[in-house]
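With one protein chain withheld, the remaining protein chains of the complex are depicted in position.
Chain lettering (A, B and C) follows the sequence in which the chains are written, and residue indices restart at 1 in each chain.
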Amino acid sequence: MENRGYEENGRVGLWIAGAKGDIAATLMVGKQAIALGLTSSAGITSDLPPMNRLPLIPLKDLVVGGIDISTQPLAASAESLYRKSRTISREVLDGALPALACIEEDILVEPRLIWKPSDPQPADTTPLRQLTDRLQAHIRGFRKKHRLSHVVAVNLTSAEPEPDQAPEHETLEGLEQLITEDRKDLITPGVCYLYAALREDCSFLNFTPNPGTTFGGIAELADQQNLPYYGNDGKTGETLVKTALAPLFAYRNLRVLSWEGVNLLGNNDGLALDDPDNRTAKLRNKGQVLNNILGYEPHAGVDINYVPSLGDWKTAWDLIHFQGFLDVKMTMQFTWQGCDSILAAPLVLDMARLAEFAARHGESGPMHHLAAFFKHPIEVPEMAFHTQFERLLRYTETHLAQQSETLQDQEVSVQ
Amino acid sequence: MENRGYEENGRVGLWIAGAKGDIAATLMVGKQAIALGLTSSAGITSDLPPMNRLPLIPLKDLVVGGIDISTQPLAASAESLYRKSRTISREVLDGALPALACIEEDILVEPRLIWKPSDPQPADTTPLRQLTDRLQAHIRGFRKKHRLSHVVAVNLTSAEPEPDQAPEHETLEGLEQLITEDRKDLITPGVCYLYAALREDCSFLNFTPNPGTTFGGIAELADQQNLPYYGNDGKTGETLVKTALAPLFAYRNLRVLSWEGVNLLGNNDGLALDDPDNRTAKLRNKGQVLNNILGYEPHAGVDINYVPSLGDWKTAWDLIHFQGFLDVKMTMQFTWQGCDSILAAPLVLDMARLAEFAARHGESGPMHHLAAFFKHPIEVPEMAFHTQFERLLRYTETHLAQQSETLQDQEVSVQ
Amino acid sequence: MENRGYEENGRVGLWIAGAKGDIAATLMVGKQAIALGLTSSAGITSDLPPMNRLPLIPLKDLVVGGIDISTQPLAASAESLYRKSRTISREVLDGALPALACIEEDILVEPRLIWKPSDPQPADTTPLRQLTDRLQAHIRGFRKKHRLSHVVAVNLTSAEPEPDQAPEHETLEGLEQLITEDRKDLITPGVCYLYAALREDCSFLNFTPNPGTTFGGIAELADQQNLPYYGNDGKTGETLVKTALAPLFAYRNLRVLSWEGVNLLGNNDGLALDDPDNRTAKLRNKGQVLNNILGYEPHAGVDINYVPSLGDWKTAWDLIHFQGFLDVKMTMQFTWQGCDSILAAPLVLDMARLAEFAARHGESGPMHHLAAFFKHPIEVPEMAFHTQFERLLRYTETHLAQQSETLQDQEVSVQ
Partner (left out) sequence: MENRGYEENGRVGLWIAGAKGDIAATLMVGKQAIALGLTSSAGITSDLPPMNRLPLIPLKDLVVGGIDISTQPLAASAESLYRKSRTISREVLDGALPALACIEEDILVEPRLIWKPSDPQPADTTPLRQLTDRLQAHIRGFRKKHRLSHVVAVNLTSAEPEPDQAPEHETLEGLEQLITEDRKDLITPGVCYLYAALREDCSFLNFTPNPGTTFGGIAELADQQNLPYYGNDGKTGETLVKTALAPLFAYRNLRVLSWEGVNLLGNNDGLALDDPDNRTAKLRNKGQVLNNILGYEPHAGVDINYVPSLGDWKTAWDLIHFQGFLDVKMTMQFTWQGCDSILAAPLVLDMARLAEFAARHGESGPMHHLAAFFKHPIEVPEMAFHTQFERLLRYTETHLAQQSETLQDQEVSVQ
């Protein structure tokens, strides 16, 4: 692994698919609020020791751009955080608006870039190859305009339906062919973002449950480009709690009979998931978690209901029915009331910094050390949150040790 | 470390202070129900891999005896599990009664063996030395009668008030002197059990918050006798959940503003804790947990309320108020509805097996690998449940590796 | 209204459709446990003042019989209360078994008496008329054997799919015709019970959501026979709480934005409701409640999930998201953990007593004073629990006043 050229003080791009959504707007406003000293950096994992001792790119050197299907101005997305979600004050909003106006110039608006694999006549009739070319051109322009040393692309769009599996997904050649043949039944928008970003030398993060990152063809492309990537499906609420709590039952030999969960949410993500076509991948990701940690399959239902009045404030209730000594049945229940974007946005910043760090150090392929950030971490079998987090700690410590050796070597050679 | 003599197929004693309480009765009934095939072994940690590959003493070879202040027959304690707690069926009760009748013969009844350090005229006027002699004689008799290869003593009594700290606690000589001088203001019943048990070559487990295990004089005695011991305060409910959940907030850099908990319980433990004198140690143990895991001190209130109708079914409600990105405040709450004895009893069996195993292998002093079982694990700084549990895993793996080497050596020498 | 002949000290029949289900078994065991002094009469509304001053039939004078599709003995149903639901002790079970053996003789077993309107070839090929004849004969025999002064019939079976509406339902002539023509697509088992019972001069209670009680043809038959009847769908859990709580929001002008509920249950009722065909009526009954009390339609989702491990212990969680002064959004949530049969059984006893009382006093048609017992009370518009309960209080007071007048008249005439 050869290190990618990297200029000190260079700036790094964060190219977001879904750049006008709640998570993206929260990320942009939050980044600016931190810069203005209007908020703490709570929620940002990479500021915790020992990660804060890695030479990660400072937040202020992240330049944001991206793509969205919405034609409304970015300011409207931010204003809705103030008015609807009530997560930011007027002062924070006002402080962030100038920065948002700049970012807006780097957002490509493609209102029709959304289709379902099952749709015989997608609204977007642009051929796939033309779309990926357009995406690539936009990323290229973004990189050039801001003289970015690297670009991290991240998918923050809503859940989309899964296409059927096809052998063409498993090779780069197959993927190229599907794109060339405009097979919108097998290539979803999320795959286009992924393909275009890797082609343009971006590392990639899939914060959605949408397919692509596990295709063999994508792995081949990332390998060829020597790029790191990771996913799927950011872990921000109920599943996060599940992966922290389930080990308790496993380690105490308390047999989980049923683990039932209901998720109520009213944001765009909730609206998308209200369509059963879109929830398949999400529910599968949520389901696998328990079997892995417990070693057996308890009865586990997960409901996702769209409740408009809750907006971005996701409320999840879980009931855990378990059996202890003498087969006595007991229960635990929890309610999680968190704001989805507030929980998700800082993780995207964390991972953008870590992805750039990995790319800078010539690391390619799935970034297993990011497992703790995802519901369905690629190639990582363990689901317990603390075990996943230890991967990040070990990765960090390995790099810190190398860094310290390098410093010592340099000191030696200086002497 | 020289291994203690240990006969294959030897039986091991479990001498319980508080032998007629709910936990003890549940332990005895459960042990018997497992033997009769009336229940699974749910709740028993030492049956989980890899611990189940250690040559631990089988449950059936544990012989139970002990001491209690209650004059009611053991059968009445067990019957209350059936009638009040509804944790066992009539069939399980009936199946266990003959075994309980046998155990009853090995329970010393000392109705007045309870006093407060602040009490100028304790009900029990027996001099301390006479008491410890009596306890030692009982343990000796128990061991002899059943030809036990080892005895593990465990304190399962209710919370008691703490005596003032005194320099005499810190040396064995000082302890001996306090006992000889009948200083009931500085020596509590719990210390007598501990002293007598170690004197009689028992390993010791303190499942209560009561003092003694951290006295220098006790460490000296254990060291002199080459005995393992551990405590304090079995972790079975709210604190267990706390130590599993708090790392989630730490690892996500979510700042806990307040973690408020209320514990409702109606058993004898609850009655004892209803007296503020008795809850000091308990509340301290519950409080330390968060500071350690989070690295700062959130507002953290813990109420313990006596609610007779709940009996042994402890209900705990916790509210976690935390701050994320952009300083947005969010909440999580959980309700834990568990039966205390059902949660506690199997841990006592686990630890008895592990203590005997340690003693058999000549290990002495605090058994840090049992940290996950206690609210306030002696000499173990880390409070996160999974980190504590990893101590047990490492301990087990080390022994399994040694065992495997020994086997290989034996095979070699046989050849 | 002419009073039906009624002998003092006469016994009254309670003929149950679903006589081997959890509710029926609980009712029978509980009635016997009360008779044996093994339990209090908690849960029985008719024992509360002022209802307890009405000359209602004593519980001991209720003779139970009925019909079921299950071939397992009644003792097995009762034993499952002891083993699975853990709602009764061995002593209560043993005390009730002799009485259950007697009741068993009065239970008609019809294993195939279940079909769906949509089923082209129902398992039960017996023509409907033959079925209703058989049901009538059984009721006649039951009445004669025990010399019953009156029989109250009650439907406690599981939810069944609704047939399409048909004009024939609305007249007695039409109903007769459907039965004669064996129209199993328009006549469900629940309608057969209702028809046969009214024909045999029984008052009728429909504790299920199943159709029939609102058919014009049934009203005509009840009128012709001068019989009281009521339904639908016993109110025992989440909806009960809803109708007690919703007025709070109405009276405080707190605007309910969303009222989301999830019901987890694992009994036969839950299994039946797991089939979407069977839940239509149930969900409709649950939904109407809020609109009526609040005067507008909030977002209101109701999930019913089958969770086998919970058995008869229904767990419901509701989230109420509401808006107060300055349009501030606030939340309330509740968890209800109740045993369905335990909540339902005493209501059936209450209503049986009140139905017999009504019949004895020559009252016929819908018993509006029983509105508080049902999710969907026939012809009663108000849904607030306290308003419904006041109907029962007023009814009781009217009868008490009449009774007192009659007594005075008698005293006068005696003088």
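Note that in this section a residue touches a chain if its C-beta (ideal position, glycine included) is under 8 Å from a C-beta of that chain, and two chains touch if they have at least 3 such contacts.
Just so it is clear, the structure is predicted and the values come from calculations on it, not from any experiment.
Peer 1: Thinking of the whole complex, not just what is shown, which of C:Leu14, C:Ile44, C:Ile139 or C:Val307 touches the missing chain?
Peer 2: The one listed residue touching the chain not shown is C:Ile44.
Peer 1: With respect to the chain omitted from the figure, which of C:Ala123, C:Ala137 or C:Ala244 is a touching residue?
Peer 2: Of these options, the touching residue for the absent chain is C:Ala244.
Peer 1: Among B:Leu264, B:Val289 or B:Leu392, choose the residue that contacts the chain missing from this document, as touch is defined above.
Peer 2: The single option touching the absent chain is B:Leu264.
Peer 1: Residues on chain A that touch the omitted chain in the whole complex?
Peer 2: 82-83, 86, 89-91, 335
Peer 1: Give me the chain C residues in contact with the hidden chain, please.
Peer 2: 26, 29-30, 33, 39-45, 47-48, 87-88, 92, 240-241, 244-245, 247-248, 251-255, 323-328, 330-339, 342-343, 345-346, 372, 384-387, 389
Peer 1: Can you list, in ascending order, the chain B residues touching the missing chain?
Peer 2: 257-258, 260, 262, 264, 299, 301, 303, 305, 307-310, 315, 317, 319, 321, 329, 331, 333, 335, 337
Here is the rule we use: only the chains that are shown with their structure count from here on.
Peer 1: Quick check for the class: compute each chain's Cα centroid; which one is farthest from the centroid of chain B?
Peer 2: C
Peer 1: So the centre of each chain is just the mean of its C-alpha atoms; given that, what is the distance between chain A and chain B in Å?
Peer 2: 44
Peer 1: For chain B and chain C, what's the span in angstrom between their mean Cα positions?
Peer 2: Each chain's C-alpha centroid was found; their separation is 50 Å.
Peer 1: By residue number and range, which residues of chain B touch two or more other chains?
Peer 2: 335
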